[in-house]
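Below is a slice of the complex: some chains, not all, each in place.
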Amino acid sequence: MDSLNKLWLSTGLANFELGQVIMMLVGCGLLYLAIARNFEPLLLLPMGFGAILTNIPISGLSEIGGLLHYIYYAGIDTGIFPLLIFMGVGAMTDFGALIANPKTLLLGAAAQFGIFATLFGAIALNMVPGIEFSLKDAAAISIIGGADGPTAIFVASRLAPELLGAIAVAAYSYMAMVPIIQPPIMRALTTVEERKIEMAQLRPVTKIEKIIFPLGVLMMAIFFLPAATPLVGMFCLGNLMRESGVVDRLSSTVQNELINIVTILLGLGVGSKLSAEAFLNVQTLGILALGAVAFSIGTASGVLMAKVMNKFSKIPINPLIGAAGVSAVPMAARVANKVGLEANPHNFLLMHAMGPNVAGVLGSAVAAGILLALVG
Amino acid sequence: MNSMEQQFLEAGTLMLAGMVFVFVFLSLLIIFINTVLAKLSIKFPDPITLNTARSNKKNNKAANGEISPAIVAVISGAVSRYRKQHASSPQKSTK
């Protein structure tokens, strides 16, 4: 009898709280998006699963001694996992299109306005009762506008760990929704004639340029923004491994097995922050709303910047590639290509959009560094 | 409401400082590409055969040459099996 009672008390049914049930449904929702809708499945699948695991009553998976607790504190609280992933992303990135057309860096810069406008917006949301974002919170939220997962997680883990779950969910969800969010904005801000603009073929880029480029980026980050060097440094290390051509076996492992392992653990660890207390509040709604705003403003800024540049440039620039400046590599570049093809079936913008696309990654890392330096 | 104003001021300053900084940083990168890299690319042009070599190299697993012996072995087998199946075809007579 006593044993039966003990058995009953050790079931989940006897210990559930409403918040946990809701958060498990949120986790299932993330799994649905990942599996059925193919929304950034590499991260949302482990993250959704982690959300379910962390909300299991009395299992202690996220408490001291539990697996998710170890993963979070060893890998995310320390910043190690996002930095290792950023190294892998660097090793996957080809800066060729950017070096061939360096002006596109300005598009990647303009799109970061999505970040800083959102910072302002987050502070403005403090006028809503029940929401109280500190400047650190606002900075962490704004980085969603960078459309770059590891950067967002790294900054959030530094500035507002208690918001990490909501920020990561927003960042990856909106990144997956880039093909839905961006096209209407792109069409609204451009004329058909502008969308039809064909761009000149890119010049070939030499090996030496590709090798020196990441070192140059790192040097500039060292001179002007040391706070960005963890992110920029690991990214450039990955890229240098890729381009140097002398450590292919390391580059390959970084792009494959290492990033795969860390992605699973990162997803589980981020999911472990999706507890009811941390997620089920009006602040999360605010974060989700701000995220959508951030992506929209970033997209618009990129497109408008491209239109401005087009006025001053002899070589024509299709304004659609400005939208790729938000990063979300390579989705945003594909979207630019697709919208371009609608207007002109012979207009292949993919390679041209890769320039602002990877510029956006650098731009977000720089913006992250500024936030860490001035707010952190 | 004083604190609110102050927060807005801080946020506005951050926005301004941040956007200026981002633009300056990436503009300097443009200059870096147009000067340093441009000079380097002239001074150290790619060898002519490099293009194809590089394109192969990016296939990660294959790059280390780890797979190739296995693949070659399998292919040899496949090709010889293929040839055996066609042992009666005219082409065999050329052997």
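Going by the order they are written in, the chains are A and B; count residues from 1 in each one.
Just so we're on the same page, a contact is a pair of C-beta atoms (placed from the backbone, for glycine too) under 8 Å apart; a residue touches a chain by one contact, two chains touch by 3 or more.
Here the structure is a predicted model, which means the values were calculated and not measured.
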| item | value |
| --- | --- |
| Chain-type multiplicity across the complete file | A x3, B x3 |
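One rule holds for everything that comes next: only the chains that are shown with their structure count from here on.
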| item | value |
| --- | --- |
| Intercentroid distance (Cα basis), subunit B paired with subunit A, Å | 21 |
| Subunit A to subunit B touching residues, read off their complex | 99, 102-103, 105-106, 108-110, 112-113, 115-117, 119-120, 122-124, 126-127, 135, 138-139, 204-209, 212-213, 216-217, 220, 224-225, 245, 248-249, 251-252, 255-256, 359, 362-363, 366-367, 370-371, 374-375 |
| Residues of subunit B defined as touching subunit A within the complex | 4, 7-8, 10-12, 14-15, 17-19, 21-30, 32-34, 36-37, 40-41, 43-46, 50-51, 54, 57, 60-61, 63-64 |
